[in-house]
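Of the protein chains in this complex, all but one are displayed in their positions.
We call the chains A, B and C, going by the order they appear; numbering starts again at 1 in every chain.
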Amino acid sequence: MHEKELIDSVNRLEDKVVAYRRDFHKYAESGWTEFRTTSIIAETLQKLGFEVRLGRDIIDPDSAMGRPHSDIIKKHMERAVQQGGNREIIDKTEGYTGVVGILDTGVKGPTTAFRFDIDANDAFEAEDDTHRPFREGFSSVNPGAMHACGHDGHTAVGLALAELIVNHLDILKGKIKLIFQPAEEGVRGAKAMVKRGVLDDVDYFLSGHIGFGLETNTICPAVSGFLSTTKIDVDYRGKGAHAGANPEKGNNVLLAAACAVMNIHSIPPHSGGITRVNVGVLNSGVGRNVVPPNAFMKIETRGENSELNSYVYDKTVKILKNAADMYGVDCRIEKVGESITVKCDDELAEIVRSEVLKLPFLKIIEDRSLGGSEDAAFMIERVHQRNGRGCYILFGSAVAAGHHNEKFDFDEKVLVNALLVYTKLLMRLNNRKGD
Amino acid sequence: MHEKELIDSVNRLEDKVVAYRRDFHKYAESGWTEFRTTSIIAETLQKLGFEVRLGRDIIDPDSAMGRPHSDIIKKHMERAVQQGGNREIIDKTEGYTGVVGILDTGVKGPTTAFRFDIDANDAFEAEDDTHRPFREGFSSVNPGAMHACGHDGHTAVGLALAELIVNHLDILKGKIKLIFQPAEEGVRGAKAMVKRGVLDDVDYFLSGHIGFGLETNTICPAVSGFLSTTKIDVDYRGKGAHAGANPEKGNNVLLAAACAVMNIHSIPPHSGGITRVNVGVLNSGVGRNVVPPNAFMKIETRGENSELNSYVYDKTVKILKNAADMYGVDCRIEKVGESITVKCDDELAEIVRSEVLKLPFLKIIEDRSLGGSEDAAFMIERVHQRNGRGCYILFGSAVAAGHHNEKFDFDEKVLVNALLVYTKLLMRLNNRKGD
Amino acid sequence: MHEKELIDSVNRLEDKVVAYRRDFHKYAESGWTEFRTTSIIAETLQKLGFEVRLGRDIIDPDSAMGRPHSDIIKKHMERAVQQGGNREIIDKTEGYTGVVGILDTGVKGPTTAFRFDIDANDAFEAEDDTHRPFREGFSSVNPGAMHACGHDGHTAVGLALAELIVNHLDILKGKIKLIFQPAEEGVRGAKAMVKRGVLDDVDYFLSGHIGFGLETNTICPAVSGFLSTTKIDVDYRGKGAHAGANPEKGNNVLLAAACAVMNIHSIPPHSGGITRVNVGVLNSGVGRNVVPPNAFMKIETRGENSELNSYVYDKTVKILKNAADMYGVDCRIEKVGESITVKCDDELAEIVRSEVLKLPFLKIIEDRSLGGSEDAAFMIERVHQRNGRGCYILFGSAVAAGHHNEKFDFDEKVLVNALLVYTKLLMRLNNRKGD
Partner (left out) sequence: MHEKELIDSVNRLEDKVVAYRRDFHKYAESGWTEFRTTSIIAETLQKLGFEVRLGRDIIDPDSAMGRPHSDIIKKHMERAVQQGGNREIIDKTEGYTGVVGILDTGVKGPTTAFRFDIDANDAFEAEDDTHRPFREGFSSVNPGAMHACGHDGHTAVGLALAELIVNHLDILKGKIKLIFQPAEEGVRGAKAMVKRGVLDDVDYFLSGHIGFGLETNTICPAVSGFLSTTKIDVDYRGKGAHAGANPEKGNNVLLAAACAVMNIHSIPPHSGGITRVNVGVLNSGVGRNVVPPNAFMKIETRGENSELNSYVYDKTVKILKNAADMYGVDCRIEKVGESITVKCDDELAEIVRSEVLKLPFLKIIEDRSLGGSEDAAFMIERVHQRNGRGCYILFGSAVAAGHHNEKFDFDEKVLVNALLVYTKLLMRLNNRKGD
């Protein structure tokens, strides 16, 4: 297919991809509750002729981290139906969100996977005329859930890509896998897909993110600097008591938690590289005059590599346990998210670079470090283990406010850019005429 | 009036006082939001012929501690109307709850005040058949508000006492004041009534509490051991930052708060007597990967006397300010409750004792220490300053669970007992035939 | 013996008892190193005809707490010889100080014991003309050891009492035991004497202290308020590391110790009574740029009774262990002192009172609380267990500065007063003519 023809073909989808994005933005769903999103993706893919996989076929329940309790899941399944989801599809998920769509060209060739994360953030969207989604009527109708990171755009690109694939099936070979992953926020969902084998037949893996400080019309072909990370929820339980009458009868859980916080933040730095730890949330106590009998903490550790993350993580756990025991307090630690460090495949990165170079209106930015965590890393690692090649791309886009901010919004021009780059790559990797 | 006659007269009110109690229990209202309660008290007193005072006539707004924001007050005023309150009366309160009813006999004599606290606790009542109020259909219909301390009983006794007074007006002299105080929980309301002058003409002051570990049909004539106390809310504000990418850009408010908690609980004991301090609640943080930009704490200090409470309070404030400054964090401290130590008047205590002795089915328990705080202390102090006499009585009652517990309930037999004791005391102090 | 005669007999010893006191003051020896003191006591008692017991005959080595290492003991034994101690006697101690002198009258009667503590404090005496011992040339010649509590006076009274006993042997019956106890400071020595059986035949036990805030010529016949206490030394060992190059390689012992200190001082107060805890000394670290590999702490816990002391002690130990484990640090805890709560025997107290009343120049002060710890309590407890009677007396004396101060000195008039009271009591309890 000629460059010009492809670009036109992509541009014709611009209105559609924007409409998809705004629909997902409006019906934002947080990690593991993306039932309406899942339903729409599945229906769309089915109509296009993809084989659609759902629920336990693509998610290993034991590896699904940070998932809400089943009654909350049920409420969200119900809400999804009320907001236009397909009940039949939603029931089929058995409570596990995410979709994998597979298209087999029937012609021998590589299996290429594209991964899109579909969840929103736990955030309240700004209700303010300076915020375009609110002004133009597509801000979130679901309180406490907001697409403040751009995954609405990722999902929209995925559906538009599906349509393009089908439109150009005659020139493609091999197999194409579109992986719509739930619960990327908090790095909770990717591992469950990997463990279920979703990546086990993939030769080329491509994923990416919009925004991240890059201007519109720029592309970073291969990001580095994925931080290894572990997310834990900590539940401390002790014994309350009247703080005036019988202070000795309590096990003061707030003191135990304060002790843990102080000491966790005192873990020494490491000469081997960057480490981080954060007790991001602490809630403790039931009343002013009661010795606090409970505390809940949200904690994350990070490291430039897995060893460094383990260094901080192990010390954190040791401190948490000893601080609890010091006060006779029960301590339950639940791992609710996890990701690793990974390096993009050099050869695939070079292919990305060369394809982007063919699009002269896009500018290449090299050497970008993520400086954060992204659980696509588990997928890339799995692909590399099988000698496949994985790469993670940044698609530049001006933003109205930083990622995770209540006024986050992005220049929707990035959507066709991303679509174009993915399409070019697919045409290169799975082209019937190719090597 | 003969003993027998009086007892019969009180017993005839038993059903009524129980009915009052259960009604107040069902429509429980927390401190400063007792609008339906206020309305019913005011209406009842008016009908009985009392002069009724409300709002700023009995409350000094500047001394009203721990009062919710005005929009919350408004919502509760509205709810009170919906739950049967009289809109006219409620409007008259101008947002300040509580009632003072005055009856002047026209005959020269002392002014005797009885004080009843009317607020519920901030608690969710048990919904469980083992809990009588739930089983019998009078548990709280207002989520988050529950009479778990017995103030519903106090209020009921107050209304029944009003009726008895009117019925026996011909044998009474002087003036009778019935003080229905809002917001005793958290020791927030009494000071505002004292500052408004409600106690300034009182010669005898009587108040009391049901329960407190004494069995049904026992009475402690004069309690000691009121702890001096101060309640504060603390608001810390700092600066959030991405905990992985830019930890140095935040002012970690959770660390400041944890530091404050540790050091506040390290304030040394005092050789002069009992001191207490409790950080009962700490809530901090907005997300796992964000340096916590905020913290809210509920704290109380106590002492066997005002000096000891000040010792702990001053150190607490100093620690709070320095811990905040250490991290470049803003610190706002609001005093939301306060009470003092006081000693019952010996002569009035002796009168209580002698009147109870005349009721052979009641057993006297001496030397009870409150071991907690009660802002009636401000009222007693004020009465003593004017050379009046004040006393605080415990009315024994078996309870189903401890005070402030979600299953708190009491033996309603205490209601007539309390009513009887108060009536006897009034007949003694304000008897036309008396000295 | 007539009152007048006894008083004269005591007064004749005034110069001698003062001389004894000043000699002991000058050659002050700290707990477990009182070899010269022991030697002089033993020699004096021997000459007077007492049976003298030393070393393991009176000390149970396993119960001797807070004793220095054997090489330090040896150095002090040598010093004692150089300062006039008798080498033969000192060798006989086998390193364990203290003396018990026994005199059996041969006439059937009770065994009465008097106990005198003989050790100095670990303190440097003021070298200043405002300090009488320095000005008059009897201040301590042993750096780091000073009689700053008055035990020099106690010992002097003991030797004078021995002489009086011998002088009046003809009117006494039963057995008299003079117990010169080592290492009372830090409550280290009494238990070892009790465990060795020194108190097992005692019917009456008397001990006391000079000073303690009472004026000269006053006597408190029976002190209350002995605090139960435990003294511990804590040794933390971790791993050093270059703080700049490899901070992760160390186990930061100072952080572990700081964590322990903060949490130990946060142990909640107890509604059952007074508790105390103090980390009195912390020494940690080897150099500015080294992660601290060591820490040493001196800690004490106290309680109004044994349960309250145990409450604080158990929590302290739990905190110490968890704080160490939190940092991977080794923790060794050694008990170096201990005492208990005890109540004087009422009947013996009454006897003391009545004997003091016979001395009109002495004023009785009642209801004094020690407010501290004194290991004579172990001895009294042992005597009481065998149905004997024990009492602890305060002998008032003006002091130049508080106990343990570098300028402590006392009005030596107290010496004859104490001697007189002890003599009177002995004449009463062991009088041949008595019941």
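Definition applied: a contact is a pair of C-beta atoms (placed from the backbone, for glycine too) under 8 Å apart; a residue touches a chain by one contact, two chains touch by 3 or more.
Just so we're clear, the structure is a prediction, and the values are computed from it rather than from any experiment.
When the missing chain is restored to the complex, the residue among B:50, B:138, B:236 or B:311 that touches it is B:311. Per the touch definition above, the residue from C:42, C:299, C:377 or C:399 contacting the chain not shown is C:299. Looking at C:69, C:288 or C:433, the residue that reaches the missing chain in the full complex is C:288. Only one of B:82, B:271 or B:387 touches the chain withheld from this view, namely B:271. The residue touching the chain not shown here, chosen from B:250, B:337 or B:396, is B:250.
In the full complex, subunit A touches the hidden chain at residues 262-263, 265-266, 268-269, 271, 274-276, 371.
Counting the whole complex, the residues of subunit B in touch with the unshown chain are 245-248, 250, 252, 255, 259, 262-263, 266, 268-272, 291, 311, 318-319, 322-323, 325-326, 328.
Interface with the hidden chain, as seen from subunit C, comprises residues 122, 186, 227, 229, 231, 242-245, 247, 252, 254-255, 257-259, 261-262, 265, 276, 278-292, 298-300, 302, 371-373, 404.
Here, only the chains that are shown with their structure count from here on.
Taking the mean of each chain's C-alpha atoms as its centre, the chain lying closest to the overall protein C-alpha centroid is B. Counting the residue numbers that touch the partner chain, subunit A and subunit B have more than half of them in common. Centres computed as Cα averages put subunit A at a distance of 51 Å from subunit B. Per-chain Cα centroids separate subunit A from subunit C by 70 Å. Within subunit B, contacts with two or more other chains are made by residues 262, 265, 276, 371.
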